[in-house]
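In this view, the complex is presented without one of its protein chains, the others remaining in place.
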Amino acid sequence: MIRSSSSLPPVEVSQSSSEAIQPPLEVFQVISAAPLDMVELLRRAHHPAAGAVVLFSGEVRDHNKGRAVDHLEYEAYQPLAVKMIHAILAEATAKWSLQSAIAQHRVGRLAIGESAVVVITAAAHRREAYEANRHIIDRIKHEVPIWKCEYFHDGSHQWGNNCNC
Amino acid sequence: MIRSSSSLPPVEVSQSSSEAIQPPLEVFQVISAAPLDMVELLRRAHHPAAGAVVLFSGEVRDHNKGRAVDHLEYEAYQPLAVKMIHAILAEATAKWSLQSAIAQHRVGRLAIGESAVVVITAAAHRREAYEANRHIIDRIKHEVPIWKCEYFHDGSHQWGNNCNC
Amino acid sequence: MKIHVYATLKDYFSSEFELATVAHNTDELKRHLVQLNDQAELLLNSCRFAVEEGFIDNDYKLKENDTVIIIPPASGG
Partner (left out) sequence: MKIHVYATLKDYFSSEFELATVAHNTDELKRHLVQLNDQAELLLNSCRFAVEEGFIDNDYKLKENDTVIIIPPASGG
């Protein structure tokens, strides 16, 4: 049988909070070969009813487990990765009554210090913004078909099961 | 007797992690009347050994407890506020082996949607960056002599014990 | 002695003023201030006090030329 692409339960939008607003889910390119534009992403996450905005950026470290990293490459199975990221954002938006939820992941070659993934959450209060943000990045890292390959200074490379952040 | 300005225990820099680097504590204007420049702050927080950067922005909401907010004003007792924020950042840097820790708080008049406070933490891994970030903003909000006054659409104002984020 | 107050305390006192009588510690200072405005009593009990060097408690001996900063509870949240 074909299973739901993300194995997610159906999205239920909570109406319990009096401040809950049917959130406009940002739809744009969640997988991108171009550098992530944090200023533009922060601008998009902005919402007059949001008192708290949390941004997470996963960046390429110069070392991993004691080995000097030259650069990384990320690969994605895009049709599924895009669907799953949208589903994760929609579920988090409903669960934490977010005003906005944005995620964008790079693919291709990344240099040290570049951002590989950005997650931005905006909510009325900061607890929700933090919790939703961490939930989203954890699920992206564990569930979404995006892989990292580390290229080391010694010329070797390794497909990573281990997170860089 | 005069007590330590922040009632903080002395800062102990942990040397337990092999990846711990004596962190260069960013020293700059932590209280600012000018708008917060997130791009510049993110640039400052950048570190080649940091795999995770978390930014928190506390922004002025258009409503609070059902009342329409026109604008806010923040006031600080600056000599003490500056010392306390630096101490909080130094303590968090040591506790979570951060590569950078930045906080900046606005004073004066703020319009809806403007950022009143930004906290940025950078660490090797994301757990530390998230935990330290939330710890820093919680302590700034609860301990540091900075106060918010809400000006409502109906012309009234109220000094806040209640957080906007 | 000089008194500086902040935030909601400014709804009860001038932001900066001179206290004619000398208070020798923070408890005495609080009593003087309540005499000036008894509406502020509850609020004053939740305030912290500081001089230039930092926070003080009631053991700190206030001097005539001290400037005392009165700090209402932080915005919290």
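Every chain is named by a letter (A, B and C) in the order it is written, and numbering of its residues begins at 1.
What we mean here is this: a residue touches a chain if its C-beta (ideal position, glycine included) is under 8 Å from a C-beta of that chain, and two chains touch if they have at least 3 such contacts.
Small disclaimer: the values here were computed from a predicted structure and weren't measured.
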Shown chains touched by the chain that is not drawn here: A
Selected residue (touches chain absent from view) among A:106, A:134 or A:148: A:148
Footprint left on chain A by the chain that the document does not show: 1-5, 7, 75, 77, 79-80, 83, 141-149, 159-165
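Operating definition for what follows: only the chains that are shown with their structure count from here on.
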Chain nearest the overall C-alpha centroid of the shown protein atoms: B
Touching two or more other chains - residues of chain C: none
Contacts with two or more other chains, residues of chain B listed in rising order: 163-165
